[in-house]
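Left out: one protein chain. Kept in place: all the others.
Now for chain A:
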Amino acid sequence: MATASSNMKGFYRQRKSGITKPTSTKSKKSSLHREATLGSDITQPSALISHGSPDLKDDYDKHEELLRQFDMNMAYGPCLGMSRLARWDRAQGLGLNPPKEIEGLLKGEKVQSACLWDGHI
């Protein structure tokens, strides 16, 4: 029994060690933090990187900024799981008077149709 469980442990440790390296994360995080405060360009701790790209990208434009404000406005309901245009249409249908410029952006310009959190949750 005891040997079996130790074998199991060994097995799991093997799998885990390849991915996370639990012993080193703490020091790494704190060093990252220090670097960031010193003006380094690494502002993202590794935990916030998903799907291979950082969560907080700086290179979004003015339109995206407006649309993100729209995403985060709770008056129009939850944004996850539907397209921005569908959410705008729902708000319009419920008589919430969502801003017209958002509709214009979503229908006219080449903008991201999914909400801010899409693919991150």
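Operating definition for what follows: contacts are C-beta pairs under 8 Å (C-beta built on N, C-alpha and C of every residue); 3 or more make two chains touch, one makes a residue touch a chain; residues count from 1.
Throughout what follows, contacts and distances are computed from a predicted model.
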item: Candidate names "Protein yippee-like", "Large ribosomal subunit protein uL15m", "DNA polymerase delta small subunit" or "Leucine carboxyl methyltransferase 1"; UniProt protein name, chain not shown; value: "DNA polymerase delta small subunit"
item: Interface with the undisplayed chain - residues on chain A; value: 74, 77-78, 80-83, 86, 89-90, 93-96
